[in-house]
Structure formats: structure tokens, C-alpha cells
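Please read the structure below before turning to the comments.
For this depiction, one protein chain was excluded, whereas all remaining protein chains were kept in their positions.
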Amino acid sequence: MNKQVELKNKRVIASNHVKLGQKNQKGQTYTDINDIFYKAKQTPNFLTGSEVIRAAIKVASVGTSVAYPITPQSEAAALIGELYAEGYVDEYFRGESEFAVMGQCAGAAFGGHRVFTTTAGPGTLRAMENFPMWAGARLPIQVCVTCRGINSPLSIQPDTLEMYYLLETGMLIWHAETAQDLFDFILKGFIVAEQPDVHVPIAVCCDGFFVTHTKDTVDLPPDDLCLTPYDPYRNPQPVMDMETAPIRMMRDPFIMKSNYISYATHASWQQEVKAAVERSRKHTIPLLDGLIDEENTDREILIVGSGTAVSQAREAIRLLEEEGIKAGLVKIKTIRPFPYEEVRQATKNAKHIFVPEFNLAGWLAREIKANIPDNERVYVGPHVAGGMTMPSEVIVEEIKKHLGMEVATRGTLG
Amino acid sequence: MSKEKIVLCEDLADVMPPEYHELVESATFGNQDRGWKDIGSSKELIEQHSLCAGCPESIAFRYILASLPTPEDTVFVGSTGCTSLVFPHVAVHNIHSLFGNQNAVASGLKRTLKSRFPDVEKDVVVLAGDGATVDIGLDMTMQSWFRQEKFTTICFDNELYANTGGQESGLMQKGFVAKMAPKGKNFEKVRLAEIAREAGCAYVAVLTVSKPNRVEQAIKNAVLVAREVGPTFVQLYTPCILEIGKQSMEGLDEMKDAESIGGRFVQKEYITDEAQKLLDSIKEETKARKQAAKKPVNA
Partner (left out) sequence: MSHYEVKAGPEAFLPPAAASMGNVLPDPGEAHIGGKIVPEEEAYEKAARMVLGAKVPTIFPGPLVLWKWNDHVAEEAKAIRELALEAPMRIIPMADYRPKYPKINQEVEINPNHPNLTIWHNKIDVCIFFGVHCHMANLSLKMIRGGTNCYTIAMCAMAGDEDACLSFRDADLKMINKLKATIKKLKSEGVESQAEPFTQFVMGRSGTIVAPA
């Protein structure tokens, strides 16, 4: 199982086939990702999550973006269209369905573009066949998933169940808590996903509405800087442009026909995709400052979460503190690769581990239970779904109830 | 890439298997006048594959590869089906991603290549079965035509799902008894050529692969019109001899029957005025070029 990668002040090397300092057609200066985040002056802006996606893509040197309407990502996808009209994105159009959109994204990535798209809920599931295909084909496409409900009856409201379906696709899966995370993850996500040893797709997920449609203060670097463009030749597979050897090349040939092949090839291929996801740790740790954030993990009560559940947990911890109950917090930023070792370390002192989630499956709790010793310490919940909010008081109550403490009675919902 | 780059490194060339020597020495990359007549006298862009012996898809592949105007700058997009057994052995970059999404992939690919190589004509050609084109992928096939995506779609119409063992497809003839159509197919063969015309294709051709010169002309027309005018579509009858119970030698007769008067594959073309104008001017240019080449140099 995975060991923790040492930091050693590593700098992530982005593509350097374009000279840093050179300007693009829009007058933006190609800048190293580290300099964009850690050297350039950051200015606070008050924006919705959708506007934050636009701000990130404006400086991301994206080649192709393909759009399709579905709440709550429609606004962001349309804003990227504006960027295209202004000349910040090379190609943009509306596809005919999410399944087609992801195929169009694949075509663009096979041809050597940096590709960005957005989807949500039913769109994610409609597109599903494409995600393991992207990963198997080593296409570093970024899809921003603004999570919403997926089952009948239809719901446009936030629910993170769809992330469960993404876990074994072979994609990197990062979960943004705030609009600031969303901005950072989108830009850093390109750089990590495109490393030649990683080179797999990335889903940057956020909770719909809570992140996409509320305004928040976000620190942004100047928009006259931009990422260096994708270099399609720093690729673990040949790019399909008829400019690279070998020309007798099918992406990707069937290797399971018994007349030529050992089945081991397919198994080895799958292992290689998983390995690529693991390799991303080395590049992600310095850029995201670790795969998890920890606060007071020496305490006996811990809340472990991802996405906006973390914000609610933080407030719950403050409320508990008022009552003299001390709890710590672990925020998980990357669901794939899962920070096994980090979570094991961070939870080693805990006696009670609570995992609040915006879905009824409890996939995060399952991941944690499967990977830490003495997993009866994990309390699966509290859960909400279908667009319900998760008031911090609910987390507080659930914790107190579980610990056998007195809880003020509460009216039923509705 | 230019044909000068399709060469081996001298210092390691002599360890390469013979087919690669042949490929760099006598394939027709970069030859403006390449065509089906090169078959037999030059290296073909296809190696041995595992289609059934005598499968007309095999000869169709050979004619198409011989007829591409510039294989050195062409990328194919395929789909799941019998064609995927051939694509690994084709000396042109090609993509298989899923079953039925070929025209979506090609849309993204063509736009990207156009954007990355604004000064080079990079042709994108889709080549997929009838199940892929008409049934599972019809939405994406047609939408790419609606959007006027500038690439060629070729459908290998064998009137059934061959790779999964002979099931009914939308392009199967009415009444044909097949797997999943146990009482005979009860609706007409989908009129894909007419759909293509109405959906915005600038050039449409339907034919069998019995006559190589006709296949060559259709493929050339389709690729050249797709460059300049808009989407193009070629439907080729490539009967699945295995599933209709023919011997390996009988494919040709089957195609000849199907293209004779009253048959399902009587040759037809739909060409827009704009496409026709382009094709006429190309014809003129080619004629002039060939005539100029014939003149003695010192005349």
C-alpha cells in the first residue's frame, strides 16, 4: 500500500517547450505554475463558482472545450464560450449529449490539445462509458464535475453520489471545498494530470450550487499571466497527428484476441493506469500542499470529510468547542489517489471518527473504513442528500448522540 | 508529416523487419497520383490481419488506403467491429475509443488538428460498420453532419452486426432472418444516403467494392470535398460472407448482384453544386498537371 511521498521542496516541472516569459496572442505571459500561485500578487475577488471556473480557464491556455447544458454547470460552460469568443480558448462548441461531448473531448486530446469540459449528475452518468476509456487511453482531459442528484425523481440539487461512480474509472479525482479550491484545483489539475508519468484524466469535483452558485472571496493571480500550453509530445503514448513515430499506430488496439495475445497485456495496462494515478502524488503534494489538510488531529474526536462537508464540519467543531468538546478535522483533497497513509497517520490518535457526507451511499466513510486499523472507530455519517443542507448543528447533535451525551430535542423536518 | 520523414534511421534500419523496409522504400506516401492501380506494384499501407478469408472488408480497406489523397497527413477514426481487427495493421495513425462515438471523436480531432496545424491539410476519415454508424452512433453521425464538421464518414455496410455474430442492424434488408430478428426484420433498410444528404453532407456516394476505380473516385471525391466544402459520406457494401453463408470466393458475385439494376446498391451519388464545382476544378487541374508532365522537358 502507498507510502507517503516526501516533499523535499520539490517543484513541479510544467512543460517547457514554450519559453517562459513569452506572450500568447492575447498578450498573456506564459508563466510557471509555481510563480502563478506563489510569486504573483493575488487579488481578492468576490465571485460565484461559475465565474471562478471562467477565471481559471481564462489563464489555462486551453485548446478545446466542449459544452452541454445541465444545471448547475451550464453557466460556467457558457462563460467558457465567452472566453472562446474573446480568443482565450482555441476551439469551443456545444456537443449533442454528454456521451458525445466526452467523445469530442477524447478526439481533441488524441489530437494533442489541452481539453476542458464540465458536467454534472445525469450528465456524468450519461458520459460514464467515456471515463475509463479516457484513462485507458492516457488522455489528460480535465472535467469539472459540479455534483448534483442522479436518481429519479429528477433533482438538480447538490448530492455527491455521482462521485462514487467515478472512483474506479482511472481518473484523478479531486474534491474542492470552496471556490478558492476550485480555482486552484483547475489550474494545478492540468499541470499534474499532464505530467508524462501521470497523463490520465482528472475530475475536479465540487458540490453543485453550494460552490457554483454562491459568491465567495477568491484570491486570483493577474489574468495577464497564463499556464504554459500542453506539450502533446511529452506523452506516454503517441499523439494522433501523423507527426510522430510510429505511423503504424492504432490508439488503442485490441489486445485480447486469443490469436495473438497474452491476456496479461490487458491486466498490465490496467495496472499501469492505476500506477499513473499513484504517480500523481509526487506532483500533487507540493502543489496542493499535501493531499489532506489537518487541524488538531491529536484530538480523540475527529471529523474527516471532503467538499463542502468540510466547511460544515469546521463550523460544527467551533460549536462543539463552545460546549467544551474538542474535535479535530481532516480535509481530504484528493479522493484519487486516496491519501491512505496520510489518513492513517492523521487518524491514529482518534477514538471516534465522523464522516459527514452529502450522499446516502457514504462512499468516503467506506474508503476510510477500508484503510485504517480499528475501523469500528468510524461513524458513517451524518448524511444528507437530494439537495438538503447539512447544518453544523446536525453534525454536532450526531456526534453528541453517538458519544452518549445529552442532546436537546429537535423538531422534525418539514 | 512530409514523406521525407517516413524513413528509418540509417544506423538501425538493418535490424528492422522486412515490411518496414518495404514501407519506407516503396509505399506511395507523397505521391499525388496514388490510386488503386498501385496495388501490386508498390507497398500497401496494410499488413496481414485477422478478418475472415475472403471478407470484402479486406479489399475495401486496401482500395481506400490506396486512394487516400495524402495518407501521410491523414488520421482515421474507427469504431468497434470487424474493422477494428484491421486497424492495428494500417500504416496511418488511427483511433479506436468506443463503439458508436466515432463521429464525435472525429469532430474533436479534426478541429484540434486544424487548430494545431493551420497550414497543413490534415484529413480525418471515419471508417466504421453499419451498426456503429446507423444504430448506436446515428445521433453522433448526424450531428456531425448538421454541424458541418469537415471530415469524411465511410460506412462499411455489411447489413448486420458481424463482430458480435450476425445480429439485426438498421441497414439490414427488411425480412432478413437474423439473430435478434427471429421472424425476419420487420422494417425497411434505413435510407442512410438520403439522411446524409438532408443532414448536410456535400458529397454522398453509395456503391459496392466490386470495382476499384469507382471506390477510388468516391474516396478521393469525399476527402477532397470534406477539406473545402463540408461533411461527406460514403456507404460501401461489404457483405459479411460468414454471416450470410457465402464461401470466400463468393463475395464479389454478391456485390455484383447487389449493384445491378433493382439491387440495393446500385451506385448513386448526391453532390451539392458547390462540391460539384470543386470536383470539376480539381479534375481540370489534374488534367493540366498530367499533360504538363507528359511534355518533354527540353521542348
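Labels for the chains are A and B, by order of writing; each one numbers its residues from 1.
As a convention for this text, contacts are C-beta pairs under 8 Å (C-beta built on N, C-alpha and C of every residue); 3 or more make two chains touch, one makes a residue touch a chain.
Note that the structure is a prediction, hence the values are computed from the model and not measured.
Touch with the chain that is not drawn comes from one residue among A:D159, A:E243, A:E342 or A:E397, which is A:E243. Note that of A:Q271, A:N349 or A:T389, the residue touching the chain absent from this view is A:Q271.
Interface note: of B:H49, B:K114, B:R227 or B:K256, the residue touching the hidden chain in the full complex is B:H49. Contact between subunit B and the unshown chain involves residues 1, 5-12, 14-18, 20-22, 25, 47-50, 88-89.
Looking at subunit A, the residues touching the absent chain are 1-3, 5-6, 10, 13, 138, 195-197, 199, 234-238, 243-250, 253-255, 257, 259-262, 264-265, 267-269, 271-272, 274-276, 278-279, 282.
Keep in mind that, in the parts below, only the chains that are shown with their structure count from here on.
In this assembly, the C-alpha centroid of subunit A lies 40 Å from the C-alpha centroid of subunit B.
Residues 1, 6, 23, 47, 50, 72-75, 77-78, 84-85, 87-98, 101, 104-113, 115-117, 122, 139-140, 143, 147 of subunit B are the ones touching subunit A in the complex.
If you check the complex, the residues on subunit A that touch subunit B are 63-64, 66, 90-91, 93, 95-97, 99-101, 103-113, 115, 129-130, 133, 137, 232, 238, 240-244, 247-254, 257, 259-260.
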